[in-house]
Every structure is written in C-alpha cells, then in structure tokens.
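Only one protein chain is missing; all other protein chains are in place.
Which chain is which? They are A, B and C, in the order written, and residues in each are numbered from 1.
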Amino acid sequence: MRKSWPYTTPGIPDEFFIRGDIPMTKEEVRTVTLAKARLGPGQVVWDIGSGTGSLAIEAARLIGNGTVYAIEQNPVARELIRKNIYQFDLKNIKVIEGRAPEALLPLPVPQRVFIGGSGGKLEEIINLLQIRLNPGARVVINALTLETLTRILVLLDQLPWKKEVVQVSVTRAVSRGNYHLLHALNPVWIIAVQKEGDEGGG
Amino acid sequence: MRKSWPYTTPGIPDEFFIRGDIPMTKEEVRTVTLAKARLGPGQVVWDIGSGTGSLAIEAARLIGNGTVYAIEQNPVARELIRKNIYQFDLKNIKVIEGRAPEALLPLPVPQRVFIGGSGGKLEEIINLLQIRLNPGARVVINALTLETLTRILVLLDQLPWKKEVVQVSVTRAVSRGNYHLLHALNPVWIIAVQKEGDEGGG
Amino acid sequence: MRKSWPYTTPGIPDEFFIRGDIPMTKEEVRTVTLAKARLGPGQVVWDIGSGTGSLAIEAARLIGNGTVYAIEQNPVARELIRKNIYQFDLKNIKVIEGRAPEALLPLPVPQRVFIGGSGGKLEEIINLLQIRLNPGARVVINALTLETLTRILVLLDQLPWKKEVVQVSVTRAVSRGNYHLLHALNPVWIIAVQKEGDEGGG
Partner (left out) sequence: MRKSWPYTTPGIPDEFFIRGDIPMTKEEVRTVTLAKARLGPGQVVWDIGSGTGSLAIEAARLIGNGTVYAIEQNPVARELIRKNIYQFDLKNIKVIEGRAPEALLPLPVPQRVFIGGSGGKLEEIINLLQIRLNPGARVVINALTLETLTRILVLLDQLPWKKEVVQVSVTRAVSRGNYHLLHALNPVWIIAVQKEGDEGGG
C-alpha cells in the first residue's frame, strides 16, 4: 500500500521508507539538513549519493513544480529510491545512474545541492559546483566520517563561500521491555555553504 | 524592514527573529520540534509558553488557513511575539494573555499543541489536554531542565498516549578570529505524544 | 597471559577486559564514574550490579588495602568478573552472589558505592544506603535508561543528599576501510551523591 504523508513539515518517520541495507539519513538529521538547504517552489535540486532517497523524497515534496535529480551509483540503492518514489507517489524525482562528478555534467544547473556520499570524489564535485552554480545557490553536505569532515573543511577554506557548520547528535529512547534505553545515533556534521551573491529568484 | 522567508522548509535562522532577553528555541531544535508535531493545513495549534514566538511563527506558515494560539504570561515576551508576527506579516496567530491551564479554557480544541514552558503547571496542563484533545491529536513538549523531563515522563507513564522521546544536541562552529570554536547549545529533550486513535482529517 | 596495567590513571582500555555478552561501562565513562566517586586508600567499596567487573577492577587498583565488593546476581557475569580479577591479578575484590538489597546486608559499611544495575530494586537499595552509610559517603549511579534516570531523580529529591548530575556522551572515530566513522556510544547519566556531613577519614 502506498504511504500518504499529508503534512507540510518534513521529517517523515524513518519507518515510512523502504530501507534494505542501505544507510539512511535519520528523520531528525534529515529535517535539519533540509532546513539548511532552504528549499522552495521551482528549485532544481541535486541529491548526490542519494542512498535510499529519503532526502530526495522529502525535497521533492517541498519544491512544488521543481525537480530533484537523485544521483546514485549503487544499483541496489537506485532500486530502493525507485520503490520509495513509487510509495510516496512523486512525479518530480529523476533517478540518475552513474558517478559524480561525471554523471552531473548533463544535468540542469541546480539551485540546491545535497551531498550525502561522494565516492571519494569530493574535491572534483566541489570544483564542478564552484564552476557551475549560480550566485546564491546552496550546498548542504552531510559528513559521517572524520575524513569527509576534514576534507570538506580544507576544500572550503579555499573557496569564497559562506560556510555554516553544525554537528547534530540525536539520542532516542528506544523501548527494551519495561525500559527505554537511551540510544545514541551517530552524530552527523552538516556543512551548509552558499555561493557568494544573492539568488535571482528563490 | 519586514523579513521575508520565501522557503517551504522550516528552520528560519535565529537571527531573523527579534529576541530581546527571552530564551528562544534555536533553529535546529525548532525544526525537529515542528517535524515531530506533523503540521498540516487547517490545524488549530496551541503554543503554550510561546516565548519569542519563533515556534508559533514557523507553525503559522505551515498550517495554511489554520490558526496558532500563542499563549504567554510574560508581557515582555508577548510584545516580542507581536513584533515578530508583524515582521513576518502573519495573519493567523492570536496572542493569548494569561497562564495555562486557565487561559486555555476558552480556546478552540487544537489538533496540535506545543509546550515550551508550563509555569509550574505541567500536570494541570496535561490533565486538561487528556480531557479536551481528540484522538490523533499530537502534543510536543520541549524540556530543558531535569525537573521538566522527569515530571513529564512520570505524568505520561499514567496516560495511554503513544510516546516518543529524543534528545537533540547541536554543536555550532562559531567564528572566533581565525578559528571556529565548537560551541555546544544546550541539549533539548523533545517529547512527542499522540492521543490514542486516528485523526479524522489531518 | 595476564594483563599488566602499570599506570596510575584509570581508564583501562575496553579491550583489556574479557567481556562476553555482558554490557560493559566504556573506558571514558568508567573513568569519569571513578572520578566522581573520589576513591582513596583503605576504602570499602560496593559495586552493585557489577557486570563484567571493569569498574570493580579499576576501583580495586585505586584503593590500596581497601576492599571492593562486586555484587552480581547473574552467574555468567560473575564468572566474567572472576576471570577479569585473575587477569589483572587483584587480591582485594570479593565477588558477592545475590540480589541487592538482600545481598548487601551482611557486607561491611562502604565509604563508596557504585550502582550500575539495580534489578528493579533501586528504591530499596537507596533506602538501605540512606540508613547504613556514614556521613561523607559517596554513591555514584550510572543510568542508561529513561526509567532509571527518572526514578533515581525522584528518589533523590526526597533525600538530603548533595546531588551532582552529568550526562557524558562519547563519540569514537572507528576505522572502516580508509575512513573513520564517527560512532556514538550511548550517553550515560552519572549521578553522584554525597551523604550530608564530612568524612571522618578519606
């Protein structure tokens, strides 16, 4: 049965998505990630390393007639994205097969970019974005490893982009018999950057 | 000058609000709090202990022709809420003077309730909600103190509501000369409960 | 082969202990827990719900000719404690079979008490401690669940003990191929209380 999510707030519960073995951005971190992107109607959004597509699906619901490009190299994950798109009955997500940055070249210029995974090509992706993005465009990177965090910070130090860095740590009370264990989710570093200049539209 | 926030995502940056000395729910925690409430068009929302009104303002933008009642006993805070409402040019927030639970009695039954401050009357407020709320209604409490956390958990143990408890900790990289200090915001416990039963509408 | 730990600092690495399936207080939290207890030579220490015995073993090394009583109802855990005692070649730990509070009755009055697990008898244990402990005695409780945290705080509100409450969250960079994943350990609440009055000795 298809899922319906009749609400305007993002943060669709994790269990609403089909997940398989692919790691998924948890709902609380997903919500903050979307907020830092500042989504709006008509935007073109790239979701690089889309995974289960949970971020792509939430974004698609928030951009009206805009389009999300979900770029993912793993065929198992792409299948999951397609299933989740079907579940939530969305028409404005295109699943793109291939690796960044090559797979990004034919796509229309985005106003918003999410980077959830970079397949070791973070520097090349950032270089491409620096060339192609228009003023006011925003990029939101989720870093789950020490190396991604370090690399993105070193890369951004050389760019004239406005940078915002937050770490979000969520602990959930998880039912265990008569108790609720305090279970920590892994912290996620959210790095939001905006290309110098104002957006033409929004 | 009035602020415009042309985006569909919540999480309006803290600095967009007029704040004074009243504590404000920070944007990341505000975003997750709104998500846990599951807001949608036409809802009646109570924001008990509204403070600066940042949560009320975000909620008002997400419920279309619904109405937010911002209940606040502190006149300085109420003045701030009114200024922020003016800033964001919102028509669907009513500022309610008085203390909960008394001030809640004349208000229409809400589908969603935020509790940011209880003025020591948490038990009375929860009792009122248990009587007045319809099935499927959701209540989201932000606890910043050990006592509020403990009391709400003890109270909820006696109610047949579905309970979800998360702690959200945000660390921000704050510019200090050539460095970015890792600055921890105080953790907030977000307790989201749903009254047994399905919502009639949404 | 027996382990040697020639250092004066606590915080023996987790992998030095034999663990089985019994949960263990991780080295960083163990270190802070020991610190809050303020251990010294000659003390009698109770470790209630001793688990793998890691806290008991560290304590034993820090109290000279004092004695640690490791109380544990689970025979599998008791076997682990004994193996760990052998490993670290300690003579001043006594493993006590049984449940608290009953198993505590024959034991000599402690100057320091750790509570890692209470088998649902937290109230009875605290009542016993309130009666038996001498002025200046310290009790350190590790709470990993919402219920233990709530109960201990409600109980302590009725006692004239000086209370200190901290939450410790540790994230470790864990090697995964070429990356180090930021892996969050579950947060632990450490509640340290001191019975009114000064210690006679130390």
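In this text, a contact is a pair of C-beta atoms (placed from the backbone, for glycine too) under 8 Å apart; a residue touches a chain by one contact, two chains touch by 3 or more.
These numbers were taken from a predicted model, which means no experiment stands behind them.
The residue from B:25, B:67 or B:169 that touches the chain not shown here is B:169. Although one chain is not drawn, the whole complex shows that of C:62, C:81, C:113 or C:152 it is C:62 that touches it. Residues touching the missing chain, restricted to chain B, are 144-149, 169, 171, 173, 176, 178-187, 189 (touch as defined at the top).
Across the interface with the omitted chain, chain C contributes residues 6-11, 27-28, 31-32, 34-41, 62-64, 164-173, 180, 182, 202. The chain not shown here touches chain A at positions 146, 149-150, 153-154, 165, 167, 169, 187.
Note that only the chains that are shown with their structure count from here on.
Of all chains, C has its CA centroid at the greatest distance from the CA centroid of chain A. Rounded to a multiple of 5, the C-alpha superposition of chain A onto chain B involves a rotation of 180 degrees.
Between chain A and chain B the centroid-to-centroid distance comes to 26 Å (mean Cα coordinates, whole Å).
Contact of a single residue of chain A with at least two other chains is seen at positions 169, 171, 173, 180, 182.
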